[in-house]
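A single protein chain has been removed from this complex, and every other one stays in its place.
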């Protein structure tokens, strides 16, 4: 796929001849489309926890300023894949990564890549809202401070809260604890915190699964908006959610295989694989 | 609804004139059908946790030897309702129940009802398999022993394991720990434990949500079989599951309201309420 | 099955429910066990007050609380408890200066950096320090710590507050390290992940997320450790001396409240004399001091619970 | 595991009191129990005061004391109907000692000691004690104010119990005083003479001059009553009614029985001497034997008490 580096190139799903043959790439998911100048590209990515292999030869190209959804049944490796993008897996002692995962063409697993610097480019939002037990303001400012972006903190905090659609609700209580907010507000606070230092990519691991419907729909709206400025990769167990908000969808199935990766519409309306179809129509999971 | 106690009476959904007027019964769910000789009947049931009201005036009649599914988004009070049937809510200090919940016409919240005796009639299976750290045999025998049904324990244990479709798999390891089983087996063990003392009703709170698809489908088959002998009330967050296995479905929506209660087919094909329709088609949740 | 029968099976039918009588009896037995602790406190207060009343019939409370000379046996007699309180404070503050930084750093190391295997061994090993009989610490101070101090500060006498504070400090390190480590491990990984996700280094995660998040638990551990230091007896009796005086020089001998109590407890003063009664007055004062420390720690802990849900 | 011989006697004798006297009582009972192993004698050292409290409350049978019983304690005994017999059973010399590096001071007069130790003393340096001695601060070590040793020392030296300066380093453990003096060139301390003899290399023993010349506390000077005023008697009190019990009677009498071969030891028993257990025990644990006259008086008192209960 290095041939792709040349420049923008529109590649549609129909260009099937562009695919490597099945024999060459057994694990390549069905219908993997080339993506124009992908921000993140994974090639033959295997992830192991100790002796257990959690991901098998994942190939994926994640497009810029789009929402890419990862769906699949519990334990299929969605979170694992997400964490391998910004090397959060480094923090899990037994986790081991093989293959390549590149960010703007640079393999993030190269020795000269500092994972801390990497994570400053790729923000992350987690399943359970996890604000620090600090004030709302300090929560948002934390990343700025850590990353040494300390001038104009005030302004940056406000901007981030604004973008996370939270400013109106908390403007006059910036000093109160982040833990005093409702679950949905907390999650938006975490999003504000993640975007405050202005990363390029935002990874979200089931950001709405712990929230009620109203809060969920707010987060969904937010995700769509964020895609105007950021590349968003989102894990969700809710297929309707994936259908609603994402441009691309990757379906992982049990055992850590990426079974299908394509435009969201395609996946939901006319998946290549029967297993994906079964999964999407709720035959299991 | 006490008028109902008289005897079997087939009431179909179409008999809308049978409903009390909306003004009389504001909280009555749409489409609540009368049930012939219901085993469990709740009337105007409110449940509070401290100052928070988790259930609002629930009316429901649960038919004998049928599977009744409770569905709804997270936090809507499904588990709360289930626990109020066998008074497991008594164990939550701040929980308080108003209104009536009757079992064979007897309000279980009357002063002269012994919750322990009640629970001996109404078995329960929980979301996470929770076998005791004892042998498989002792797990199943436990209920028999505490209920003083200690003759022929051997036979009863075997029968229960058989009915729970687990006997074949564990017959020659009855002495090994219940914890050594797989998740799905553990859950079936818990079902065997619940049915061993031969209750009338079995309450199940998302019994398959922690299991993989194969184990899930085994549990689903089992639930359908159990309905031949027991009244089953099952909470699930998986709508397809509810559609597959239940006869009646109750849809709770956020805030603790029972929005619709009807035959499962009706609910899934032609719900009365738009909100239920939205929920079922995955617009939120 | 008829409805009446059904109903009969779940109701108590006027009688008591299943094993109800037995359950009630068992509940009372357990309750009495819990009551023992209340009786213990009552007993302590009664015993201390009874002795103190006799003492305060002869000594004015004002003199006791404000006087700066303590010599209930040596003439001219004076009954100002402040020198003993001072001695106790010196030991407490001194041991805190040792145990708090060392214990906290140990806790951070164990919770954030150490391999789980290492933690599994080191934590209980350190806990042994808190379990070693304090009389052993007393001898350790005299035979090991004091000579070292004397090497650096040659004028130091055999008994000195510093040696007492050091051994007590060592003794309470594990209270700080273990309890703080518990608090730090209780910080959900979510928070660590959040910080890593923002591009924080491990150092920043430890010091700017974990420590602040566990602060109330950590502080509660300090207070518990300090209240142990206040109540510490044999080590200070042996190491810090028996000279009630208000001095800021840590190389001078002092006397703590507990050391005074041991001294009277095994002394030749006649029972019923004012010297003997002073034992109870000092005991009561000590009890009041640890009580207030414990109330503070309870208060902090209740805040701590709130914060985590 | 039981050690010693079974003599057929059995029972329990509880002994408490001064922890100074405790080793003496403990050695006697130790020897007694090796010979009568069914008699159980727990010995405690709660202190003379707390001991009398228990003794006069009828909790114990024998009481060690480093001072005679006080009036209020006596009243308590009377109230509880406890009759006792007071016996002098050993002598203790309170030694005054200095650091071995002290080459200026050989002895002190009682007056000098008083000036050093009395309450409000203005002696700060050795030079204040006697002209010509170094102008170095004296570091003072001594027993804690709650001890009988302290009571005796202050009474004899300064004329009144408890009349002592408050800025000396006090300890309940004489070993700790020894350590203090050993580690401090300008130190001066007091404590039981036995402690000096166990640490001769580390301490310098000073003579005490009460007008008849300087005397050092030695076996001879103490047992002959020449080391004054710092020789003090130690006492054992026995409960009279308990003497009716054979084993208790035998135990009390054992104090004044002659030692047997097993106990003879050259450095304790000098040739030609005939010692009783109490005398032998006193020397054994670093105290001094009561002179024979005193022993006879004590023995007679005991015999009278026994006669009274058996009477």
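Order of writing sets the labels: A, B, C and D. Residues in every chain begin at 1.
To be clear about the criterion, contacts are C-beta pairs under 8 Å (C-beta built on N, C-alpha and C of every residue); 3 or more make two chains touch, one makes a residue touch a chain.
As a convention for this text, contacts and distances are computed from a predicted model.
Going by its UniProt record, the hidden chain of the complex is named "Phosphate transport system permease protein PstA" among "NADH-quinone oxidoreductase subunit NuoK", "Succinate dehydrogenase and fumarate reductase iron-sulfur protein", "Phosphate transport system permease protein PstA" or "NuoM family protein".
The hidden chain, counted over the whole complex, makes contact with A, B, C, D. Of the listed positions B:38, B:57, B:72 or B:143, the one in contact with the omitted chain in the full complex is B:143. Of the options C:165, C:210, C:224 or C:254, the residue whose C-beta touches the omitted chain is C:224. By the touch rule set out above, chain C reaches the unshown chain at residues 18-19, 22-23, 26-27, 29-38, 40-41, 43-44, 47-48, 51, 101-106, 108-110, 113-114, 120, 122, 124-137, 139-140, 143-144, 170, 173-174, 177, 201-204, 206-207, 224, 227-228, 230-234, 258, 261-262, 265-266, 279-280, 283, 286-287, 290-291, 293-295, 297-298. For chain B, the residues touching the absent chain in the complete assembly are 86, 88, 91, 93, 116-117, 119-120, 123-126, 128, 130-133, 142-143, 146-147, 190, 193-194, 196-197.
For chain A, the residues in touch with the chain missing from this view are 2, 4-5, 102-106, 108, 110, 112-114, 116-118, 120-121, 147-148.
Assume only the chains that are shown with their structure count from here on.
The chain with its C-alpha centre at the largest distance from the centre of chain B is D.
Taking A-C and B-C together, the pair of chains sharing more C-beta contacts is A-C. Chain centroids computed from C-alpha atoms place C closest to the centre of all protein C-alpha atoms shown. Remark: rotation between chain A and chain B after Cα superposition is 175° (nearest 5). A separation of 49 Å divides the Cα centre of chain A from that of chain C. Distance between chain centres (mean CA atoms), chain A to chain B: 37 Å. Contact of a single residue of chain A with at least two other chains is seen at no position.
Those residues of chain D whose C-beta lies close enough to touch chain C in the complex are 18-19, 45-50, 52-53, 66-67, 70, 72-73, 119, 139, 141, 144-148, 151, 160-164, 166-173, 176, 179-180, 183-184. For chain C in complex with chain D, the residues that touch the partner chain are 69, 71, 73-77, 142, 150, 157-159, 237-238, 241-245, 253, 262-273, 275-276.
On the chain B side of its complex with chain C, the touching residues are 5, 103-106, 108, 110, 112-118, 121.
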